[in-house]
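What follows is a set of notes on a single structure, which appears directly below.
Shown here: the complex without one of its protein chains, the others still in place.
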Amino acid sequence: MSVNKYDDYLIKEKLPVFWCAGCGNGIVLGSILRSFAQLGLKKENTVVVTGIGCWGKADDYISTNTFHGTHGRALGFATGIKLANPKLNVIVLMGDGDGATIGGNHLIHAARRNVDVTAILVNNLNYGMTGGQYSGTTPHASYTTTSPYGHVENGFDVCKLVKAAGAPYVARGNVYGVIQLQKLIKEAIEKKGFSFVEVISTCTTHYGRLNGMKTSAGAMKWIKDNSISIERAEKLPKEEKEGKFVMGKFVDKDIEDYTARYDRVISKAKEII
Amino acid sequence: MTLNNKVKFIQGNQAVVEGAIAAGARFYAGYPITPSSEIAEGSANRLPQVGGLYVQMEDEIGSMAAIIGASLSGKKSYTATSGPGISLMSENLGVAVMGEVPCVLINVQRSGPSTGLATKPAQGDVMQARWGTHGDHGIIVISPSSVQDCYDLTIEAFNLSEKYRTPVMFLSDATIGHLKEKVVLREIAPEEIVNRKQPNCDPKDYQPFKFQDQEDGIAPLAAYGSEYVFRITTTTHDERGMANSTPANADKFIRHYTDKIEKNKKDITIVRKYNLEDADYAIIAFGCTARAALEAVNIAKDKGKKIGLLQLVTIWPFADDEVREVLKKVKGVVVPEMNLGQIIGEVKKINDYGIPVEGLSRVDSLMITPKEILDKIEEVEKCL
Amino acid sequence: MKKITIDPRLCKKCGICVEFCPADVYTRELDGSPVISFQEKCTGCKLCELRCPDFAIKVEVSKNDIK
């Protein structure tokens, strides 16, 4: 029996979601569950692994198998889950704190190792859960509760990082462009090998409030106004691209995943004994 | 079926790998570190030969995470490291405790703190093994003193881990890890292997943390990918694996993590007794130091002196009944350990008999010698 | 006919549906709640449903409406 209504994957009794009004997390969650439905994923064969932070609470609302561990380590748990049972669909949900900051090393190595999991990193440019401190993706000069005079450091371009690490699928969407977002998430889940989708999202309560986006709609508009497609970005002069989020698919290629390669290791090792 | 016994002359670390495979372990994730690296190398070599899997992670945090994940996908999993690695693994050791995930961590202890003397032995991680991760919890820690132990007790570690749905730490040390010695790699009969209890209820009724209705107090653990869909969260959770922060729920589960170990102490703990029946003095020792202690017992015996040894094979839960029995009978106790006094504190805690309990510490990376132990006993004798 | 329903128990009145509806179907109450003021203008694009962070909006498009 295949499930194809997205809300069959939603634990409705846990609603309303615990996130603030206008938080992009719910939008991404919806996109993920709709992708599950489109792909007809079996709950028994699907494991959603989450990190810590606002987005790390997403598993509370998902009715597949779930695993919720420690901050930044979701990809580590997911690596074990997937390698020990390659038949599973493993989807890893991380925030920018999880994926690009405390767990940044796990991210690049998971990409390099090419374990067949899908990582969806919701980037709201700050630590929402702990009160809006800066993260590894907070843009230079922007304001957070720990960069009250403007942020000293630069933020990561996480897609470039994952691309450089060798992932076979790397894409970026945002919570405004929901149709594109869902398409990217669905493609990423279907992709064999490490697939990565970064989602530019909003944190109205903290990042938005401190950076001039007074309302949820204002934050959404800010994302809309500051996002450009890959095609457009290619045509724009450098200074006009400054501070813009480039949307689209950066990498989509075929690289044999860890399990396929390791199967050959097993054959070789068994020959020896 | 006849079981095959292979005699080998190998290192403790290599015997651990053979023990893990014999116990049914098929997944290793780790990060190499002296003096444990032979376990990584041996696992990379041996696991694929039996259809298992080795993955070298980017650090010990990721390694611990990966073995927890693999265990939940139904594979018996383990990792090996030394003290600095345990420091990093301690974070996710808590995950294994809270998620009640069976797995085995091998700590081949070296001299610390920090980088310390990387190639040299120590026994300084006794308390780290007990309390390394934050929060109240029970833990099983086993300490080998021979290469044969490295094989036999690794199997025991996996069995206990599966039986009690808990991480088990195998607290070896650089001496035992690198010691080459005769070992009999017994072929293990299937009935000697414990596998975690599987649910048999209707899948829609399965609750991964419901321990109360189980005779042994341990909830069955399904595997991801089976017909049982389940949730593991290491936020304080209820029986269904749903985050639940009510005080009553927290109290129930936090006590459970300690109780399931402490209440089964009799079943879990292993001690070895040498010459204790009519001993005047006793040595309480573990790990590589137990070998010096045993030598001391033998030397004393040749000289007509009555000295016994209680070897703590299981360090945690602490074998307080057996230690008490010794304290009750002898005139004095010496506790040699390659640290500044960690196990001795536990012995003193239950010394209600007013006998002298003296420590013998060494932290210069050298093994405690039998002579030092005998001298210490003489010292105690003189004070009486 | 397109049928829009808003579950008031789930809606957090963020205003995203109101602001970004391409057909200006919604208006806002003083307390910020969305109101389906111009249902007839709805094209059934479902962007409001997809963008609602709170799973509060359902847009049903009957078969007759699909061109």
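When the chains are written out, they are named A, B and C in that same order, and each has its own residue count from 1.
Simple rule for what comes next: a residue touches a chain if its C-beta (ideal position, glycine included) is under 8 Å from a C-beta of that chain, and two chains touch if they have at least 3 such contacts.
Quick note on the criterion: contacts and distances are computed from a predicted model.
Trainee: Leaving aside the chains on screen, match the unshown one to its UniProt name from "Fumarate reductase subunit C", "2-oxoglutarate ferredoxin oxidoreductase subunit gamma", "ABC transporter ATP-binding protein" or "Molybdenum transport system permease".
Mentor: "2-oxoglutarate ferredoxin oxidoreductase subunit gamma"
Trainee: Please provide the labels of all shown chains that the missing chain touches.
Mentor: Hidden chain, whole complex, touched shown chains: B.
Trainee: For the chain not shown, which residue from B:A40, B:L179 or B:I315 touches it across the whole complex?
Mentor: Considering all chains, including the one not shown, the answer is B:L179.
Trainee: Given the contact definition stated above, which residue among B:I61, B:V126, B:I268 or B:A292 touches the chain not shown here?
Mentor: Here the residue in touch with the unshown chain is B:A292.
Trainee: Would you indicate which residue among B:V7, B:A189 or B:C383 is in contact with the undisplayed chain?
Mentor: B:V7
Trainee: Considering the whole complex, not just the chains shown, which residues of subunit B touch the missing one?
Mentor: With respect to the unshown chain, the touching residues of subunit B are 7-9, 118-119, 175, 178-182, 291-292, 294-295, 298, 367, 369-371.
Simple rule for what comes next: only the chains that are shown with their structure count from here on.
Trainee: Suppose each chain is reduced to the average of its Cα coordinates; what separation in Å results between subunit A and subunit B?
Mentor: About 38 Å, centre to centre.
Trainee: Quick one: report the Å distance separating subunit B from subunit C, using the average Cα coordinate of each chain.
Mentor: Centre-to-centre distance between subunit B and subunit C: 59 Å.
Trainee: Using the touch definition up top, name the residues of subunit A that touch subunit C in the complex.
Mentor: Listed in rising order, the residues of subunit A that touch subunit C are 7, 10, 15-17, 19-27, 30-31, 34, 175-176, 178-179, 182, 204, 215-217, 220-221.
Trainee: If we count contacts the way the header does, which residues on subunit A are in touch with subunit B in the complex?
Mentor: On the subunit A side, the touching residues are 43-45, 47, 49, 59-60, 63-70, 73, 75-85, 87-88, 105-106, 109, 113, 258, 262, 265-266, 268-270, 272-273.
Trainee: For the complex, give me every residue of subunit C touching subunit A.
Mentor: Contact set of subunit C toward subunit A: 9-10, 12-16, 18-20, 47, 50-56.
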